[in-house]
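As you look at this complex, bear in mind that one protein chain is not there, while each of the others sits in place.
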Amino acid sequence: MTNQKIAKEIIQQLLIPSTATLTSVLRGLGVTRTFMHGGVAPLKKGMKMAGPAYTLRYIPAREDLDAPMDNLTDIQRIGIEQIGAGEVLVIDARGDTRAGTMGSILATRIFKRGAAGVVTDGAYRDSPGIAEIGMGAYAAAMNAHTNKTIHYPSEIQVPIACGEVAVFPGDIIVGDDEGVVVVPVRLAEEVAAAAAPMEEKERFIMEKIHAGASIIGMYPMDEKAEAEFDNWRGAAPTG
Amino acid sequence: MTNQKIAKEIIQQLLIPSTATLTSVLRGLGVTRTFMHGGVAPLKKGMKMAGPAYTLRYIPAREDLDAPMDNLTDIQRIGIEQIGAGEVLVIDARGDTRAGTMGSILATRIFKRGAAGVVTDGAYRDSPGIAEIGMGAYAAAMNAHTNKTIHYPSEIQVPIACGEVAVFPGDIIVGDDEGVVVVPVRLAEEVAAAAAPMEEKERFIMEKIHAGASIIGMYPMDEKAEAEFDNWRGAAPTG
Amino acid sequence: MTNQKIAKEIIQQLLIPSTATLTSVLRGLGVTRTFMHGGVAPLKKGMKMAGPAYTLRYIPAREDLDAPMDNLTDIQRIGIEQIGAGEVLVIDARGDTRAGTMGSILATRIFKRGAAGVVTDGAYRDSPGIAEIGMGAYAAAMNAHTNKTIHYPSEIQVPIACGEVAVFPGDIIVGDDEGVVVVPVRLAEEVAAAAAPMEEKERFIMEKIHAGASIIGMYPMDEKAEAEFDNWRGAAPTG
Amino acid sequence: MTNQKIAKEIIQQLLIPSTATLTSVLRGLGVTRTFMHGGVAPLKKGMKMAGPAYTLRYIPAREDLDAPMDNLTDIQRIGIEQIGAGEVLVIDARGDTRAGTMGSILATRIFKRGAAGVVTDGAYRDSPGIAEIGMGAYAAAMNAHTNKTIHYPSEIQVPIACGEVAVFPGDIIVGDDEGVVVVPVRLAEEVAAAAAPMEEKERFIMEKIHAGASIIGMYPMDEKAEAEFDNWRGAAPTG
Amino acid sequence: MTNQKIAKEIIQQLLIPSTATLTSVLRGLGVTRTFMHGGVAPLKKGMKMAGPAYTLRYIPAREDLDAPMDNLTDIQRIGIEQIGAGEVLVIDARGDTRAGTMGSILATRIFKRGAAGVVTDGAYRDSPGIAEIGMGAYAAAMNAHTNKTIHYPSEIQVPIACGEVAVFPGDIIVGDDEGVVVVPVRLAEEVAAAAAPMEEKERFIMEKIHAGASIIGMYPMDEKAEAEFDNWRGAAPTG
Partner (left out) sequence: MTNQKIAKEIIQQLLIPSTATLTSVLRGLGVTRTFMHGGVAPLKKGMKMAGPAYTLRYIPAREDLDAPMDNLTDIQRIGIEQIGAGEVLVIDARGDTRAGTMGSILATRIFKRGAAGVVTDGAYRDSPGIAEIGMGAYAAAMNAHTNKTIHYPSEIQVPIACGEVAVFPGDIIVGDDEGVVVVPVRLAEEVAAAAAPMEEKERFIMEKIHAGASIIGMYPMDEKAEAEFDNWRGAAPTG
């Protein structure tokens, strides 16, 4: 559905603004339910990632489904060997953290395939290891249990829920120290274009607030402030 | 996957035992996660239903997905006009009860198509009306809000989670006054065959307990009780 | 704020449609978060009520606030003796059901003052008694504990949260067997006017569905169905 | 600890007042956490029970503990054959409703042993059957799964948590249509003695409120009301 | 109500003890529900703050209330430009973390006005930035969404609930690495006075425990230990 291609430059642009700016831009476009919650958080400080979603959906495990693990039939394994460079694996675990959804061997393989990150609204096992792999990593908990007793991999590359927001394959997943925002792929270019000026404006406002300005007339800006901003912008070196 | 056909007689047989007996039989076959919980309950007393699952999956709504309602493109509407006679619609609403998943007009249409019942781990709107339609109806709550602000219909006839158990299209869904059990279709014949003797045995045990027997030697039965049961069985009129 | 007066005829009109119809009308006006959830449900079957909200807000109890109960200083008691005929008491209990928010003596006094009902997102004590008083009564649980150990009455007639929706003093609270909807008072007349024709239309559609019609072309109605509806309407006796 | 004997007359007296009155009396004695919540509710309307607690505690199941069911070693079974006439079985299921804690055969045996009721903060299986046995029955949910996959019976006749309140063996468990209150056995006689006059007083107040009295001066009563009450009491036939 | 002035020295004194000591002192005065929970935690390590509460209350958003943001009518903005030097902004977000309650521009303005900190039982947006502003900052989650879709600012400087405890305007809010305690303003002087000796006593006990003492006779102290403490105190340099 939203599986369209997106230029690399767009993704580069989306890496610059904060997730807070991106949700504001999206809200300006009328889309308000895009930031994952329900406990989804970065595994450590300093993470930053952006890339198209590759989705994986788990349903509850049931003993009659519990086939021996096999890389040719296990949907999770098939998916992992399909993830493309720059993509972000997003796992719908129904918010259930009673077992991991993946461990560090699989996460490392995903990293070696060039993925930009991994996101789950469940847990990882080997979380301390996954935190150090070198790509974005977000989860709702840590749990050393393997996924098989709680989760059954059901589908790949279908629309899913993660962190209580909708994610379609190809939607741009952006993560920073605050968390993860889903940028619908059809809006990605527009969002990328609008985010830079919004960040610039907020930098100006922040500078004024730091200098002691009241928010009255400044946030939001009145005409006088807008004029001052235009001035500042002309003067400011391009960030 | 488990979309195989199942004989009508099997379904008739599965209507007889209680869901408690069915989960016991399933446990005997090694399958323990089959009874829906998370609040899924009958809309009123006296419901009894069995039929193959027709599945519908919702993901969280997002404003950019909010197309005008249209029976030719809305997955929920398409699904409803595909449900076959005797089937049970099972809706994966991620346990989110902040809006209904369906109202009484759609539920009535499902009933007119010959369905055996409807199950959701979310809510219905017009719940009091749905309770009276004349088919099985199970939900986790009542909520008059239409589904569109919270739920987006994403897929039909795929494996889903409902009430924290896995449901595959074609699995046999059985409901009574206690709630809803999922009988994996590949096990349905075996379960149906084993349920009747188990119910008979429990009827015997209950009779003895009512007559003052201790559970020692009776539940589970020792050799002496088994012999007595064989006797009783010979004597008892076939229930 | 929204404390404006509302004509009795408007309230009479709002008593006729179901809460499901009212939320649909409100959604048509762009207001989607109006139906209480979080467990708020009728205490028994057959309740129906409508009236302006009289609001009471609890905050968590703290021992240094625990003054001896006194009808002249206890905000809850003052509020109860202020509730007007036809009003609905709505209590913000922060969804905390670890104690009642009111018992049957106070609820009976409220009824005697002519109130149309009582709503809480906490619990009542003496719930079985309150169910039988003769007015609408909605709560999230039953709990025999008095309110004082958990709740402290903090304000009356201010905007509150109840069942996870906003309620302003004077908003019209409508309850039926499904639950409670908040009709913003500024929209009440418009909602009342729009609800009757919507109910009529849904009655027509239901009649057709019962007669075997598909939802295609009927729900929503296409041109042909609209024409048929106009016809039916002319013929139908006014409900 | 609190395992002392209690006279049958005390229990008879505790059957008369509502659980709301009992929690009020207990609060007057400084004990405020006595009413079970967390979803514990009667299985059907019209239940009324009182009796000393016989306690059973479950811990989470673990496969290495899963011995074959055996009435001589299974703590649950041993407990059931020890419950005395008039006692109430109270089960600590940690509020976990993913499986039943007992089914109708065991509940019937408990009834045949003369027990006054059964209470769990988990679920029962065969709940519709248990509701009709003829004794008090309270639970937080219905779940047809047998207890073994989720719960492991760990101890009998030790202090437990049930519905988020403490229960000691021998504490008096009183249930009505609102739910279950725990009367600490050391306070039982005092509570029983204080409940009757409190109920009488509340009956008087309710009569006055029905007759149109304001709560001012009446609830709580001022001197004038107290005098009127003394009068009424003299005149009223003993309830 | 509790809006009385408090001397700066009292606040300076309250900055010294840990929140654990303060809750102990408060418990000694009979006040036991004062420490925020429900997930409220410091945004980073090393925070320490104390100051009178300036309160802000949110209710759920409703589309008909969604006025264009305006610093002259938006209660949140009005409040921010009223916060006084040394105060702590405390936001009642009903524990709802589906959107931020404030971002870094507003938080920076609050800091520039001289505030001692900000506390919410919801989330912040730009949380990583807020953590670095240089004042105390506590929240239950991070969420980049702006507040408007979930929260509506309803009142300022009224009693609120935050982290499941009551907060009155003017109550002294003290935060450290463990979290946030509310010191009722009427008790602040007494608490400040009692905290220092309690900390001294605990320092002594800790010294003894480190030296290998058993807790028997030491925690709590018996007569011998008290005598030893008096000695130590005389000898110890004033901390």
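Worth a mention:
Going by the order they are written in, the chains are A, B, C, D and E; count residues from 1 in each one.
One rule holds for everything that comes next: a contact is a pair of C-beta atoms (placed from the backbone, for glycine too) under 8 Å apart; a residue touches a chain by one contact, two chains touch by 3 or more.
Treat the numbers as computed from the prediction; the structure is a model and nothing was measured.
Taking every chain of the complex into account, the chain not shown here touches A, D, E. When you scan D:161, D:198 or D:221 for touch with the missing chain, the hit is D:161.
The chain omitted from view is touched by exactly one of A:18, A:55 or A:104, namely A:104. The residue touching the chain not shown here, chosen from D:16, D:31 or D:198, is D:31. Residues of chain D that touch the chain left out of the display are 29-34, 59-65, 94, 152, 154-155, 158-161, 164-166, 184, 186-187.
Seen across the whole complex, the unshown chain contacts chain A at 69, 71-72, 77, 80-81, 97-98, 100, 103-106, 108-109, 112, 123, 125-129, 141-146, 148-149. Interface residues of chain E facing the missing partner chain: 18-20, 22-24, 27, 32-35, 37, 39, 41, 164, 176-179, 181, 202, 205-206, 209-210, 212, 214-217, 219-220.
Everything below uses one rule, namely that only the chains that are shown with their structure count from here on.
Distance between chain centres (mean CA atoms), chain B to chain D: 32 Å. Contact with two or more other chains is made by no residue of chain D. Chain contact topology: the protein chains form a pattern that is neither a line, a ring, a star nor a complete graph.
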